[in-house]
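The chains shown are only part of the set, and none of them has been moved.
Labels run A, B and C following the written order; every chain starts at residue 1.
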Amino acid sequence: MTDRAYDILLMGRSSIDLYANEIGAPFHEIKNFAAYVGGCPTNISVGTRRLGLRSVLLTAVGEDPVGDFVLYFLEQEGVVHKFIPRKKDKRTSAVILGIEPPDKFPLVFYRDNCADIELNIEDVLAAPIADSHMLLISGTGLSREPSRSATIFAAELARAAGTKVVLDLDFRPDQWPDARAFGVTIRSVLSLVDVVLGTADEVKAGALLEDVSVTVEHSQVSGARVSGDLLKAVKAILGAGPEALALKRGGEGTTVYLASGDMIDAATFPVEVFNVLGAGDAFASGFLYGYRKGWDWYRSARMGNACGAIVVTRHGCANFMPYEQEALTFIEERGGF
Amino acid sequence: MTDRAYDILLMGRSSIDLYANEIGAPFHEIKNFAAYVGGCPTNISVGTRRLGLRSVLLTAVGEDPVGDFVLYFLEQEGVVHKFIPRKKDKRTSAVILGIEPPDKFPLVFYRDNCADIELNIEDVLAAPIADSHMLLISGTGLSREPSRSATIFAAELARAAGTKVVLDLDFRPDQWPDARAFGVTIRSVLSLVDVVLGTADEVKAGALLEDVSVTVEHSQVSGARVSGDLLKAVKAILGAGPEALALKRGGEGTTVYLASGDMIDAATFPVEVFNVLGAGDAFASGFLYGYRKGWDWYRSARMGNACGAIVVTRHGCANFMPYEQEALTFIEERGGF
Amino acid sequence: MTDRAYDILLMGRSSIDLYANEIGAPFHEIKNFAAYVGGCPTNISVGTRRLGLRSVLLTAVGEDPVGDFVLYFLEQEGVVHKFIPRKKDKRTSAVILGIEPPDKFPLVFYRDNCADIELNIEDVLAAPIADSHMLLISGTGLSREPSRSATIFAAELARAAGTKVVLDLDFRPDQWPDARAFGVTIRSVLSLVDVVLGTADEVKAGALLEDVSVTVEHSQVSGARVSGDLLKAVKAILGAGPEALALKRGGEGTTVYLASGDMIDAATFPVEVFNVLGAGDAFASGFLYGYRKGWDWYRSARMGNACGAIVVTRHGCANFMPYEQEALTFIEERGGF
């Protein structure tokens, strides 16, 4: 497989992310926003690229200056963006985010008529799935048509080509007509997936058929609270096909559950939390870096934890992803893997 | 399982079906239409009911006189309709059909803003899935949200309750934004399905990842032509979960393919074809009648063939489904099973 | 003006109209429907054509067999249909109608995603407005975009070209997001109109700013009941521009109100009512025939009444419009104008 042109192809949403510059201010008092590029698969495309992987992004942008903004950033970062279509009469996504540590990070999605959800089967057929070692898809990419069918189709092609499929659950309740439709859709795709990434809430929302209630606090805050039995959920997911599920537990580290029944805990690196937005995508970048290198689950998870820890001390996400040497040094300085 | 209240719960579309009274006339010269009730799962609900099964239908209609028309017919037929919601500001579906034997049956779907595609997870939770022996879902019910998620959710609940899941592929190309999305969606649900019903074209459209081209002749004619290798398609479907696939071959009878690799041919009963519309649903009714009774695949398929043969000699569909004794006599008169 | 190629250009909706063959049956018991062509401007195009006017219709149909049905009928009738666009991915309208004399005529509109509401400014620019003596527009054509702007634009072009503008109020409450938006829109176009046609309910719905309540009986029955002061409404309309308002009073004849303050009553011709649907369009045909011929208001209204009276004794509408000699004989036999 060493002759494949790309290490990872990432498919899904992108946006201009506008982060409040006034940390701790209530949203209505914010006076300035810093402009970054964001969106789960987009963040991970930059994160993996900075760690040295050959990353290619399959998102879509509109024919507007915000689309230029996104593409210009990818160009600067060295992420391959030539497969990204510009969708006529559609709008590049935007997200406006407040930062009120420790636990309120209100965000407002501008995703109506958005370009990236228009990714279709033609766009997938034009992308180099068989020429990539991994394909990353995300939950939000499954929320609406035509992106949903296109995303599942991409996973089918990946399977057929021996490309590993990674699913970032990326659960955004307000992007679904019914929060329970998230689980229905996730479960319908699991048989095509090798590795699942998610938080405890996302895992429960994705796996549990019954007794699930989804609560969203602080108007569209990034994390929904989901009730239910986590271990039952983990088991349900692994029973449906994937070899591993990396459970992102924030300050408590990462647990990798395997289909074999094994479970690997990887502690986090203690840092002062400034902004949790994007930490999960930083983790994914480090974790998939290790996965691609053939590292074991523990080492991969520790690499992910390091990348996550670095990003929570910073303002934004994609623009603040650590580089390979930076992450390795960070780990070394804290006692190594 | 004898204590379940219903033999079969059928979920999906319904409509007023307007069939040309002038047989053979080009569509633009038609002067009168007969009004029947139609839609794949609705037809089968009537067909199985006439054969003696306790059938319950989960479709949706609008708050309009056409909705009254559909419900009144179900009431007369004895199909349980109390779980059918009326969707505010939505329209009961309509289909207008021309009849130009032997091979042109142009039809025009009025399914924009239609009520039955609004079936949602709440509607499914209110329906007696665990109290039915079988659940029938259909391809068109998977074509759009919220019906798609609701339909998959129903199949999940059925699985959990030990209710057999039957999938009628019911491929209507114009109901899908991209004909290839049909296959993507069908494949994503197969792991929940016990029995699949379909024509050769539908099986190919549902199963084949590559080298499939879909051609629709005669503006929205009921059957699309799909290229590709049929046996490869059958194998792909049975490899994904179902125990059996009943291939409806029209005048050439039925072949039941089993996951075990076995294959059972059941010849048809020769009749003069008047109108093929609805023959497949009549087959499904007879076939599922046998399946519910615990008959073997051959006998079930012959019963289906008999029902189909009876209906092709008649004008419409649901209104012309044979009764149990009628079908058994028909078979007996032609030499028996 | 005698060198203009057409007498009247009619703009707006068209449909296949399916009329119950069982007269008096409740809707849910109907077994057969006769298929005609319908829609206010379409009906009047046929009605005026049969009376001898050179009529051209600007509606739109889909790329479906129902569109063929509409165009084929227009061709047979000699209505000029070459300016009618076929709208891709849109559906030709359909209406299903029950007939329960004397006062219930339930109808169900299939106008979601319909072709005729897609008429746009380009279609108007391609139509021979300046080459017609009259332009007829209708209320339903103003209900949604892009047809609304296109219809007003057509009236503007007519004004600029010296083409008389006739507005048939054609109030269908369920075609408007808010019934009060009908009045707002009608009033915004009145300054471009020469002659208004409508029933008392339509006139009140169109004119009254306050104290109007709209009631729709018998689910989508053709006539809404509107409260309010009729004479105040007539005055408001005539104060906004038109020279005349022809008030269709059904069995009580017609009253033509003039901007000058004059008022002309024209008695009806007594007949036995079979089906009121389409009577208003028959009236419009006769009335505009007289208007085009330069007849006085009384004689024109009597001609309209005759055409209306003939059609209420028949089953449908466009297909049953009287021919010129037929209408004149009808009047003569009843004592003349």
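Simple rule for what comes next: a residue touches a chain if its C-beta (ideal position, glycine included) is under 8 Å from a C-beta of that chain, and two chains touch if they have at least 3 such contacts.
Note that the coordinates shown come from a computational prediction; the quantities given were computed from them, not determined experimentally.
The complex is built from one repeated protein sequence; 3 chains are visible, and the structure file as a whole lists 4 copies.
Here is the rule we go by: only the chains that are shown with their structure count from here on.
In terms of inter-chain touching, the protein chains here are arranged end to end in an open line. Comparing the residue numbers each copy contributes, chain A and chain B share more than half of them at their mutual interface. A summary of chain positions shows that the Cα centroid lying nearest the centre of all protein Cα atoms is that of chain B. Bringing chain B onto chain C by least-squares fit of CA atoms involves turning it by 180°, to the nearest 5. Averaged Cα coordinates give chain A a centre that lies 57 Å from the centre of chain C. Each chain gets one centre point, the mean of its Cα atoms, and the points for chain A and chain B are 40 Å apart. Multi-chain contact residues, meaning those touching two or more other chains, do not occur anywhere in chain C.
Of all residues in chain B, those touching chain A in their complex are 120-121, 144-146, 149, 152-153, 156-157, 160, 177-178, 180-181, 184-185, 187-189, 191, 209, 240.
Contacts from chain B toward chain C in the complex involve residues 16, 18, 21, 27-35, 63-66, 68-69, 71-73, 91-92, 94, 96, 98, 106, 108, 110, 112-113, 219-220.
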